[in-house]
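Removed from the display is one protein chain of the complex; every other protein chain stays in position.
Then we have chain A:
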Amino acid sequence: MACFERVSPALREILTRIHRAERPLEVDHHVHEFGSVHYHVKHSVTDPVYTYLSVSTPLLSSQGLPISSHLPQHTLEMVNGIFPGVMEALVPPNEGYQLTLKLDISRIPRDGKASTKMISDIASVQSALVSTQLKEILRNVESREVGYGIYKPIKLMYHPREPFFVVKQPAKTTAIFPMRFKEKEDVIIATAFFQELMDVGSSEAFRKAPHCIWSPIPPAELRGEPIEDLSTNGGFLSFDITLRHVQGKKLEKTVWSLLNVYTFVKWHVKSSRGFVQRRMRMRLDKLVQPLHDVGNEEGDDHRETRKKTKKVDGGCTNVRKWMRVSKKKILGRNLELGNKMKRIRSRIKIHCFSRLRRKWLRMPKFSPVTRYMKLE
C-alpha cells in the first residue's frame, strides 16, 4: 500500500521520466499524496541541467504547536549529505514549502540499478524528513522527572486529530497511541486485532519485538493529561521501545513503523470489512441454491405432467388446429367475394359520390311498431 512505502511512487515516476528523456522536457507537476504531502517538480527546457523539487509535509508538532515552520539546520545538513553532488537544499525554500531541492539529474548514473536506487532515495525525502524529526525527539528529549519517577509524556501529532504520546523512561521509551474510530463495528474489529497483536507479541518467536500492550483505559503514564486526549472508544495501544530497537539500521524501521501505526490499524479494519462483505456475497448463492432446487423440482414435475397431457390430446389438438385454419379461410373468402360484388355493381366511380349518397340518397327508416298509444 502506497501510504506505507517511504518512496513516493508518483515522484519516482516523474524523476525517472526526466532522467531517461532523450531531449529536455518541460515539466511542472504538482503531486498531492496521502497524509497532506505536497510535491512540486519543475524542470525547464531553458535550464535542462537542474530539476527543482519542493516538498510540503505536515511536520511533527509537539504539545499541539509546530516545532518550527522551517526545518532545523541539522535536518538541512542531513538532506544535503544524502547525495552531495546531486542534491542541494535551497535556503530559503519556495513559498508554501518546507524544503526546496536543486537536483542535478545529469549526475545520476545511466545504468539501471544504481539510477533506480538513487531516484528512489530522492523520492523518499519526505519520509526522511519526518523520521529525522522523531529520531531527534527520541534522542534529545529532556526527561523531566515528576515526583515518583514518572516521566512527563510528550504529545506528538503527525496527522491532525491523531496525537500520540512518547514517554521516556530509564530502560525504555514507551509510545502510546490512543485509538479512536467513527463506527462501533470498527471498534470491535480493531479490538479483536489488538488482542491478536498482544498474543503474537508475547509469543516466543517475537521475543525481540517491542512489548505490546492494549488496554481499554488510559495507562498510568498518561495520568494528568487533558481529558480530551484520554477520551477514546478504541482503547490505548502501547509499544515499549528498548535500545535494541533503535540501534543502527533498525532505528529507521522502528521510527517509520511507529509513525504509521494509525494508518496500519485503519487499513486492517477497512480490509477486514471488505473481506467480510466479499465472503457474504459468496455464501449467498450457496444458501439460496436449496430453495431453487425445490422450485426446479416442482417445475420439472409440472413440465412432465404437461408433456404427458400433450401426448394424449395430440389428435384432438390437431383437429382443432385444422378447424381453426379452415374457419379463417372461409371467412376470408366470404369477405373477398363481398368486396368483388360491390366492385362489380359500382363500376363507375364518382368522386365524393359516396358522401353525397349518404347524405341525400338515404333510404327512409321504417321503425317497427313497438310502441302503442293509449287510446282515450
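By our rule, contacts are C-beta pairs under 8 Å (C-beta built on N, C-alpha and C of every residue); 3 or more make two chains touch, one makes a residue touch a chain; residues count from 1.
Going forward, contacts and distances are computed from a predicted model.
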item: Name of the absent chain as recorded in UniProt (options "DELLA protein", "Actin-related protein 2/3 complex subunit 4", "Prolactin 2" or "Auxin-responsive protein"); value: "Actin-related protein 2/3 complex subunit 4"
item: Residue among A:49, A:114 or A:276 that touches the chain left out of view; value: A:276
item: Among A:107, A:253 or A:340, the residue in touch with the chain that has been omitted; value: A:253
item: Touching the absent chain when the full complex is considered, from A:45, A:217 or A:284; value: A:284
item: For chain A, the residues touching the chain missing from this view; value: 184-185, 188-189, 191-193, 196-197, 199-201, 206, 208-210, 212, 245, 250, 253-254, 257, 264, 268, 271-272, 275-277, 279-280, 283-284, 286-288, 290-291, 294-295, 297-298
